[in-house]
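Quick one: this structure, given as structure tokens, is what I'll be asking you about.
Apart from one protein chain that is not included, each protein chain of the complex appears where it belongs.
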Amino acid sequence: MTAFAHQLFSGLAMGGIYAILALALVMIYQATHLVNFAQGEMAMFSTYIAWDMIDRGMPYWAAFALTIVVSFLGGMAIERLIIRPFANAPVLTIIIVFIGLLLIFNSVAGWQYSYTIKTFDSPFPARSWFGNSFMSSHESGAILVTFAVLALVYAFFRFTPLGLAMRAAAQNPASSRLVGIRVGWMLAIGWGLAAAIGSVAGMMAAPIVYLDPNMMLGILIYAFAGAVLGGIDNPWGAAVGGFAVGVLENIAGAYLVGPEIKLSVALVIIIGVLVARPSGLFGRMLVTRV
Amino acid sequence: MKPMTIASREPAALPAKPILGLDARVWRWAAWALLAIAALGLPFVASGYHLFQFSQVLIYAIALIGLNLLTGYNGQISLGHGAFFAIGGYTTAILMTKFAVPYWATLPVAGLVCFVAGFLFGLPALRLGGLYLALATFALAVSTPQLLDYKAFDSWTGGVQGLLLSKPHAPFGLPLTSDQWLYFFCLACAALSFWAAANLVRGRIGRAIVAIRDHPIAAETMGINISFYKAMCFGVSALYAGVGGALAAIVVGFVSPDSFGLFLSLSFLVGIVVSGLASIWGVLFGALFIEFVPNYADQLSDLFGESAKALPGAIYGILLIGLMYVMPSGVAGALKNAPRLFSRAKHG
Partner (left out) sequence: MPALLEARGLKAFYGPIEVLHGLDIDIAEGGITALLGANGAGKTTILRALCATVRREGAVTFAGRPLGARATEDVVRLGIAHVPDGRGTFVDLTVEENLRLGAYTRADRAAVAEDFARVYGYFPRLEERRRQQAGTLSGGEQQMLAISRALMLRPKLLLLDEPSFGLAPIIVKDIFHILRAINQESRVSMLIVEQNANLALDLADHAYLIETGRVAVGGAASSIRGDDAVRRCYLGY
């Protein structure tokens, strides 16, 4: 029974990381109807930046905060400089651009920081919280950080004027212009936020999966599965989906198919959901006009 | 969302003005003849390793034809064709090591297995539009090494160590080395693949699959059975990738899960982008590119140290974005337009 509980809770911890990344994916999807295939690599690169700062002696939470800021600015810059020129291009072109970004981030990380695996220490003290035997302290901490991120993002979009403007710009750019919203900048800020959120996912994942340029590839697939399961146009659905995938992955890995092919669980979820119920659990059915 | 009409954005070809007094068609024949002579003469001037590399080029070309049929002509985005390449390779390896099937006989089997696999994958994929299909195939590409490595299949796949294959010798006592013979074998397969694909796209089926790419709803109202064609396209493109994978297994003499990761699938994508989406003969450029660029990067790593391992990825990435920006129709598209530009410059 405790083994099961352990699988469940560590599934929730990883699921929290998937939820954060899934949220980033959905934020960009809502504004552009595109999935950013490079989101994982951007998060990985941010994590390396954090590692670099910590390696040079900066205290963890300072590096954490600074990384978030740098990622935000970086995300904005990428949108304005690289994605903007392709605003009206066909889907295939933009996907190719995303793959290009993925490859560039992956390579530059390998170039700059080498391919040797690095350890990334958890900021949470080694003893498990309240002496529990279900979760390591990092897992508890990661879940807490996940909830904090989700709550902050929710509050931002729900209660601030900028959040409202961004929601409007994503839903209806034409009408947004008519009330004076600078839609282009809203898009850039959206990318910045997504990159910032992604960096948190990376920094929470690194102590668990170790830091190397390919660390986020698998996590990205799980995040895809979570986003698709929850509904790719519903940010909170995607977050729930992320948690669900984390738990499913662990349970399936422990009791069904063995831990080595856990990724195929994600693959099955993705294809299964897209075929059976494309709008996911909480998304909206899309109707195309003929 | 716009349809995938990158390649079809070129204006209809005007009859090209003669260059240097000769019709464009004569130039094209001359180019083909030159290519044929080069291809046939290569094994006698190139050394073992270089010959091996050109065999790889032919193998990639076959796989790229398949991917181009699916993505370029039919508009279905696949980021996971490395999986079918792997299935082909492993089919050949298992047949050769476990069932002592001769190498040449494994090709049709690998092709058939991959055709079925592709068709079956294509069926659920029918309901997935461009972006979601890309997502699903991306997940497939990332999961492939794990699946190949799966302990339960170890007795078949050889697990993480993979399978070793014996290198075939030239038949009928021909005075050719293994490398030379394999090169000609690949050349023959590639020529057949090119011919089959060229015929396919020129005919009624080719028009149907392009119609599905550009105007799916209109195509359906004109009586084209979209589901059938799309699933068939997936099957055929997987067949090509599988045959390529099978040849690769034979030529390299070895398969293991590590050779079939995400990077392979992404290399294929780079290959068709470089060659020009919706171009059959253009895949040669793509194949040359994805064979030699990582190779040169490897050589550079001797100079720059281990970090140069990152070079191919960086080059691919920058190139993908740059090409989309500057030359959306790839090398083949640019070359197709060149005679027009050339004659315009002269008579302009």
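Quick notes on this structure:
Each chain gets a letter, A and B, in the order it is written, and its residues are counted from 1.
Here is the rule we use: a residue touches a chain if its C-beta (ideal position, glycine included) is under 8 Å from a C-beta of that chain, and two chains touch if they have at least 3 such contacts.
Predicted model only: the values in this text are computed from it and were never measured.
Shown chains touched by the hidden chain across the complete assembly: A. For the chain left out of this panel, the touching residue among A:L101, A:I181 or A:M203 is A:I181. Residue A:A165 is the one among A:I143, A:A165, A:I232 or A:V247 that touches the chain not shown. Within the complete assembly, residues 161, 164-165, 167-168, 171-172, 174-183 of chain A touch the chain that is not shown.
Definition applied: only the chains that are shown with their structure count from here on.
Residues of chain A touching chain B in their complex: 33-35, 37, 82, 85-86, 88-93, 95-97, 99-112, 114-115, 217-218, 220-221, 224-225, 228, 258, 260-264, 266-267, 270-271, 274-275, 278, 290.
Every residue of chain B that touches chain A in the complex is listed here, in rising order: 1-6, 71, 75, 77, 79, 124, 127-128, 130-132, 134-136, 138-140, 142-143, 146-147, 149-152, 217, 262, 266, 269, 273, 277, 306-314, 316-321, 324-325, 328.
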